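Left out: one protein chain. Kept in place: all the others.
Chain IDs A, B and C follow the sequence of writing; residue 1 opens each chain.
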Amino acid sequence: MVITASEGSHTEDPAIAEGHPPTSTGLSNEKVAMWAFLGSECLLFGALISVYLLFKGQSQPNTITPKNVYDIPFTSVSSFVLLMSSLTMVLALAAIQRGDHRRLRIWVLTTALLGATFVAGQMYEFTTFYSKGLKISTNLFGSSFFVLTGFHGAHVTIGILMLLSLWNLSVRGKLPANRSETVELVGLYWHFVDIVWIIIFTLVYLIPS
Amino acid sequence: MSRTHRRVRFGVILALAALAVAACSPNAPQTTLDPQGPNARTISHLINPVFWVAGVVFVLVEGMAVIFVIKYRNRGDAQEPVQIHGNSRLEVGWTLIPAAILVAVAIPTIATIFKLSHKPAHAINVTVTAHQWWWEYNYPDLGVTTANELHMPLNQPLEVTLIGADVIHSFWVPALAGKQDVVPGRINHMNMTGDKVGTFLGQCTEFCGASHANMRLKAMVQSPQDFQSWVDSQRQAAATPPAGSPADGGLTLFTSKGCSGCHTVQGVSDGKVGPNLTHLQSRTSFAGAIFAMNPDNLSTWLKNPPGVKPGSKMPNLNLSGDEITKLVAYLETLK
Amino acid sequence: MTIVTDPPARPPVAQPPDQPVRLLRRPTGYTKGIWSWVTTVDHKKIGIMYGVTAFIFFLLGGLEALMLRIQLGSPNNTFLSADTYNQVFTMHGTTMIFLFVMPLSAAFANYMIPIQIGARDVAFPRLNAFGYWVFLVGGLFMYSSFILGGAPNGGWFGYAPNTLKLYSPGHNIDFWVFGLQILGIASLTGAVNLIVTAINMRAPGMSLFRMPIFTWMSLVAQFLLLFAIPVITVALFLLMFDRTFGANFFNAQAGSDPLLWQHLFWLFGHPEVYILILPAMGIVSEVIPVFSRKPLFGYQVMVFSGIAIGFMGWGVWAHHMFATGLGPVATSAFSASTMFIAVPTGVKIFNWLATMWRGKITANAPMLFAVGFVAMFTIGGLSGVTHGVVPADTQQTDTYYVVAHFHYVLFGGSVFGLFAGIFYWYPKVVGHMLSDKLGKIQFWLFLIGFNMTFGPFHILGLQGMPRRIYTYPSHRGWDFWNMISTIGSFVIAAAVLLFIYNVWSSRKNPKVGNDPWDARTLEWSIPSPPPEYNFAEVPLVTARDDLWHRKYTEDENGRSIPRHPADAAAEADTEAVVRAAVTDEGSGDGDGSADDAHEGGDANDGDGHEADGGGHEEHEPHIHMPSPSYWPAFTSIGLAVICYGMIYRVWVVAILGGLWVLGGLYAWSLEPATAPDEPELDTEPSTDLEPVGAGPAGSPDGDGGSD
Partner (left out) sequence: MASEAEIEETPVPDGGAVVGHATDEAGAPHAHKHPTEGQYVLIALFLAALTAVEVAVYYISALKDLLVPILLTFAIVKFTVVVAFFMHLRFDSRLFRRLFVLGLALAIFVFTIVLTTFHFWSR
């Protein structure tokens, strides 16, 4: 969902100038919104994962099964890549909080790059599966696999877009240190996408049907 | 505020009238309130007391609402009411009492759920296959297949296996048992028994497309003897019309016009798309039990099935009037 | 409704008055006319738009209902063809739930929550506007199906496999799938926004347990939305993949179990029904105390029972599937959980009754509708409990008995509650009263027509009449009660028309003061209609029902007595003058005349103690409200483009729509919350804000794209 920049009008209170906390909890609107949104996302992926678990074994006999197509070493590598992108993401945040804009940009770009690598890996995976005859319409495994991992891939892609716009803002000097929270928000989303993959990697790939 | 009085009276009267009319309605052949078998009876014994509980709560709440509005209405006296902010004891009270009532309702409910789910001893097996928009009945042990009209012997449980052919339907004979959905990809079971001889109406109750309203059925509870003779007649092969008769012409058309591709007539064809017609005339109604079985209705049907039954999967075969008379003549022989 | 035509539009004082409005230029608070509505980010204007749009959809849904009733009025009727009937009842249900009750509740939440908690706007004004436009686009999108080859016809819960392409070729169902998907976006953004608002924008002293109960119940409803929407989103996506890309999620032949759809749908659907009722319960909990002149009985219990309902609502969904063959264990569990939801709900009913007990009751229109809610909702609730008795439900399910149940809770509950809210808050929103006399007549017509229409459904259901049948034969014993019901539905229609007339004919009614009902909560401490910034000075809240406690205290035996009647009146006057001077808007005057317009207590007391009592005009120029924006409306349209592209498989169009949305979001997130030409903290935030990065700071972050 769209979590946009705040327009928290409390900040216009004359009161605030006198040092009141600008929000009643003292927490920023964006961050509360982001966490609420992530809570909501839990149910989205919860549903998708359950559907996969329910159906992966229900395909008609002698159609393609996970065993036929999965390439664990390959997926392990891309999982590792995504995991590491979480590291570079926190480093980016730490950088801007230090006011180190150069490193911020480096790390943001690295994160985006790692993310892109992951997505590329997923595209490669999809195409190989496809060439092995697994389509979304082939059987229940195909349907639930492509939809689940596809949804995750879409989330990663959106994250990449967000990272790139961060970088672009920073380059245009529109991302002062005092707005580090913008980076933090993107980071929260990014890490969430990462932990979802942690679950998917285990439940979908490693645990055999 | 006498309006309010009238309002209550109106409400109460409506409720009572409702129950009255509903309870003793001989002219409501599909009612749930007049069970004709043990399962349905168990259910109504379970629910009737609950209705009374609900009635009591209803009177209580409505009564208080009306009385308070009248009794405490603003009489324009200067004095303000005492500002009561709450009362823990009371609130605990009206938390626990409903909870207690509900426990009292839940226990017999759950008991009944399990009771009804028991598979009866020496039951007759019947497989009900729900099609858009008609019912197929199969007695595997008796080797009988028929449509829309279910026959069952008095006081002998029927173990029903429900199979969905296309979309979700729901099989229901209110007088005998609660409904059970027919879900494609799942095999559901239910059982029902009739302990009164008679014909009881039922209907598909899960929305299943254009003719959901036209997917009705009948359950015919017969004395064991009648049931047995029905079974015997169903077992016979289809009658073959005398050569040269119009019916005989109908028989040729039956194959040439493709009827045979969809319909089974023992010894003639075994189509699986539509109802088995071998003993069509042994049924009192057809096409989802919406038309009485008579030559006129049959010819109207053959003229344009989807025309008289929206969406029907039996296509319009553009038969000429003459063909139709022949076909009907043939169908008339399928006793 | 005429409200739209005379908006309380006033420019923020900060605006340089000489700004031409050009499309390419950012709209300002000075933008007038239709554009001031298209671009507004003011939660009040957005609330009004939500309300008006929802009401229009109510008329459409009602019109469809009347068609249903005409068709069913007599056996073997041919007024509607089978397929038309299926389209009409599907759209009737979908409209009433997703395009009427939900958005009307959203209208009240949008308008009232910020004011009730003493805020100047919601947390994310532009996101708020976006939510409205997405809702509108979604509604129009779904209705466009009528002219594009047929409306959805799978029922409002669109059970698969009937909704698969194989059994529902044609685009009817596609419009339903994509339409609900769009509406889901609106609900989710709204939920996030209002949750953050209620958590974060409360005025000093407005602790959670001082929040007005309507805000509380709406907050719970928003949490239910937050967690329920993603579930139906998934369900709809699965169905979309089945229909559009040949996936097999609900294809039994491929080994799937179609019950998955029912689980996902009702996992959303049951919380949904509490989303439909909780705001109405909140409204009733505001109205009954005001017109009983007593505080809400057991405020805390009311809050907690609301939360309890919210939680329990997640454990009962399978009660919609009692006939599907879940097995005795599962059904027993869900049967029990279902019944016990009656407990927290009952607590509410009895607390409302206790609030009226020994009160000083004014039985005017809002109060009548509120009491009507208590009376009629109880009936629906009780039939709900009988549904919970599983064996009985196997007789009741998918019959008119269910239709009776949910109309008693939805119409007797939600709709009565919402109308109570309309009559209660109308003077606050529009500035003058509706005719109470007409309101009362409407109430009685509603009550009689409603019971005539839906009471007989109980009997019809028990007599075995299935729902969703376009026709029924005679001699089933159903003819009589169906006719009665049809007549009743026209009585309701008359009542609705009477309401429209009431709105129209009351437009010249005298302006009312801040507090025409002598009410208890903050929204009544500010002018009617409120200025754009709501509170000239953010109020300091010292008690629950803060306004009441500014006006009254209690004598030794607990009766409320005015605090200081004298200066209350005095201040009110000065204050009226002050505001009249400050805002070019006569909301201050006419206080006196308000008295004869209604039975509410003295219209004057109360405002006097409001924060802006005198001397604050020099603050005003420094209140910058966030500036209007084109982007929310612009972006929302892209969603429809995507969906048309998907439905007609013109992928380029779909992609264009996607770019449209992305572009809109990007422009939006780069656009500062408050136009730069207003002296604003935006481009380089002043340091006292950083710690929490709140406020306009952080506007340009790219995460506008996160979906």
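The criterion applied here is as follows: contacts are C-beta pairs under 8 Å (C-beta built on N, C-alpha and C of every residue); 3 or more make two chains touch, one makes a residue touch a chain.
Owing to the predicted nature of the structure, the values given are computational and were not obtained by experimental measurement.
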{"item": "Of A:64, A:89 or A:186, the one touching the omitted chain in the full complex", "value": "A:89"}
{"item": "Footprint left on chain C by the chain that the document does not show", "value": "199, 207-210, 219-220, 223, 226-227, 257, 259-260, 263, 267, 295, 299-300, 303-304, 307, 314-315, 318, 326, 330, 543-544, 549, 554, 558, 690-693"}
{"item": "Chain A residues touching the omitted chain (full complex)", "value": "21, 24-27, 31-32, 35-36, 38-43, 45-47, 49-50, 53-54, 57, 72-73, 76, 79-80, 83-84, 86-87, 89-91, 94, 97, 180-181, 187-188, 191-192, 194-195, 198-199, 201-203, 206-208"}
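The working rule: only the chains that are shown with their structure count from here on.
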{"item": "Topology of the chain contact graph, where touching chains are joined (line, ring, star, complete, other)", "value": "line"}
{"item": "Farthest chain (mean CA position) relative to chain A", "value": "B"}
{"item": "Between chain A and chain B, centroid-to-centroid distance (C-alpha), Å", "value": "51"}
{"item": "Mean-CA-position distance for chain C and chain B (Å)", "value": "38"}
{"item": "Length of the line joining the C-alpha centres of chain A and chain C, rounded to whole Å", "value": "32"}
{"item": "Residues of chain A whose C-beta touches two or more other chains", "value": "none"}
{"item": "Junction residues of chain C, two or more chains touched", "value": "255-257"}
{"item": "Complex interface listing, chain C residues touching chain B", "value": "81-83, 86, 154-155, 159, 161-162, 167-168, 252-253, 255-259, 292-295, 297-301, 323-325, 327-328, 331-332, 335-336, 339-340, 342-343, 346-347, 349-351, 353-354, 356-363, 371, 374-375, 378-379, 382-383, 385-386, 388-399, 444, 447-448, 451, 455-456, 458-459, 462-473, 475-478, 481, 552, 554, 557-561, 599"}
{"item": "Interface residues, chain C side, partner chain A - complex", "value": "41, 119-121, 123-127, 130, 185, 188-189, 191-193, 195-196, 199-204, 206, 226-231, 233-235, 237-238, 241-242, 245-249, 254-257, 260, 264, 537-538, 619, 622-626, 662, 665-666, 668-669, 673-674, 681, 684-685, 687-690, 692-707"}
{"item": "Complex contacts: residues of chain A adjacent to chain C", "value": "1-17, 19-34, 36-37, 39-41, 43-44, 47-48, 51, 54-55, 58-60, 136-137, 139-140, 142-144, 146-147, 151, 158-159, 161-166, 168-169, 174-176, 178-182, 185-186, 189"}
